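The other protein chains are all here in position, but one chain of the complex has been omitted.
Letters A and B mark the chains in the order given here, with residues in each chain numbered from 1 onward.
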Amino acid sequence: MSGQTGERVIFAILGVPMLICMLIFSWILSLLLTGIGSVRWELLTVSALQGGMFEMIVGTIYLLLGATAIAGPVGILAAIYLVEYAPSRGLTRIIDQAINNLAGVPSIVIGLFGYTFFCRHLRLGVSLTAGWLTLALMMLPIVIRGSEEALRMVPASFKEAALALGATRWKAISSTTLPAAAPGVVTSVILGIARVAGETAAILFTSCVLITRGLPRSPLEPVMALSYNLFVKIVALGTPAQKVFGVALVLFMIVTSLSLSAILLRIHYRKGQPWLMIR
Amino acid sequence: MSRLIDAGLEQLSRLIFKMGDLAEKTVLLSLDCYMKGVDVHEKVRVLSETLVSLSEEAEDKAVELIARYQPVASDLRTIKSYMKIAYDFSRYGRYAWDITHIHKRLDIKLDECRFPWMPLEEISGKVLRMVHTSIEAIKKHDVALAKTLNAMEREVDEIYYRCLDKLVEQPPPLTGCVVSTLLFIRHLERIADHAAYIGESVIYIVTGERVSLR
Partner (left out) sequence: MVNDKIDIRNLNVWFRDNHVLKDVSFKIRENAVTAIMGPSGCGKTTLIRAINRMNDLIYGCRTSGDVYIDGHNIYDGNINVYELRRKVGMVFQKPNPFPKSIYENVAFGPRIHKVASGRELDEIVERSLREAALWDEVKDRLHDNAFNLSGGQQQRLCIARALAVKPEIILMDEPCSALDPAATAKIEALIRRLSKKYTVIVVTHNLQQAARISDFTAFLYMGKLIEYGDTKSVFENPHSELTEKYITGKFG
């Protein structure tokens, strides 16, 4: 009988934290939903100069697009190199460590680096470009890690079969491993975007201002962003919470939908990866 | 390291050796019968039939081993040869029976039939020795021993043809004796042949070569 009680105790111990998480999540959600009052659909398309969120939303989107355009290809290619081409074990381990370290750097530190290097040293000033580069730095480890894992999950037997048919190394990888890893790679990119979508510290002094006149006309101009806006309104301007929750809700929904689409994509593509199922 | 096939091989070997001993005994008895006039006709008949059924048993066992264990190399040669040797032993028995049968059937008085020039003891002694040697060779898988059968077989052949020549010259009234003697040495010569076959099988088992000892 003690076996069964033991099992129940374990179940309870493991279940409690889960319950707590769900409670916290629901509380956050309810908090955000209080902001639903201050959000009307029109606000999403109305300029900030008239009390809307248009430039902020577009600014966030601009930042994300640019960062992805940089971190995506660079990260994927780096992952391919690390998995398929990197020769000696020692060097790969060092690179791996470096990527891990980059992932662990606090975002404020990255923001500071970004400001010093991109804004000052490269003379980009507070601009979209500097924001792109800094956010890309944050996205990179996630994209590389995720793509690496996706590539490693593809059975080496596909590549071997292609090589045995007379394919060159690159042809074998590009025609077998890459297509098979594509779903995983795409998922990791989306997760990278989700990570940086809500970033504040990195864009704090590298690319954002509180308000701009219209959308930026060139990448060298600063931009408005949802997370930055949130930060400034609460800390600097002391705006009452209810008003700000609207912005928070929009940001939250963007990030959540990104994460959700990553999960759904993963589930959908699982069906096309029959080697993952145990025969 | 014992293999699955070893138990079956062991069984087959024991069967063959048993047949060998029985066959030797049968030949001995039949020679006694012919040379000394002892009436062992019935005994020899039974022994011969036993040898036949034992050879069938050996064949069945050999085929079973082949079907079940897919033997190769020395195992395969051994099994194949044992099948042949089982037949050779059953032939010993059969010729032995034939010898006792001549005697009974032709109802010849042996004392009237001795040709003074006929080396009956010599030839039957040699054949007995060949039978014994062949059985020893198979029991020990002894190639050297098997090779001695070559010389012995030639000697037996020589005596046989000599006797044939002499028999052709014999005058008519002794026809019964001629027939009896002729058949007797003929059966002995065949037994010698089979002993040589057995020797050849032993050499094949051990070395894989096919040689002729005749």
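We take it that a contact is a pair of C-beta atoms (placed from the backbone, for glycine too) under 8 Å apart; a residue touches a chain by one contact, two chains touch by 3 or more.
Bear in mind the structure is a predicted one, so any value in this text is a computation, not a measurement.
Only one residue from A:T34, A:S175, A:T239 or A:S259 touches the chain missing from this view: A:S175.
Of B:V72, B:A144 or B:V168, it is B:V72 that touches the chain left out of the display. If you put the missing chain back, the residues of chain A touching it would be 87, 155, 157-158, 160-168, 171, 175-176, 180, 272-275.
Residues of chain B that touch the chain left out of the display are 1, 3, 5, 70-77, 208.
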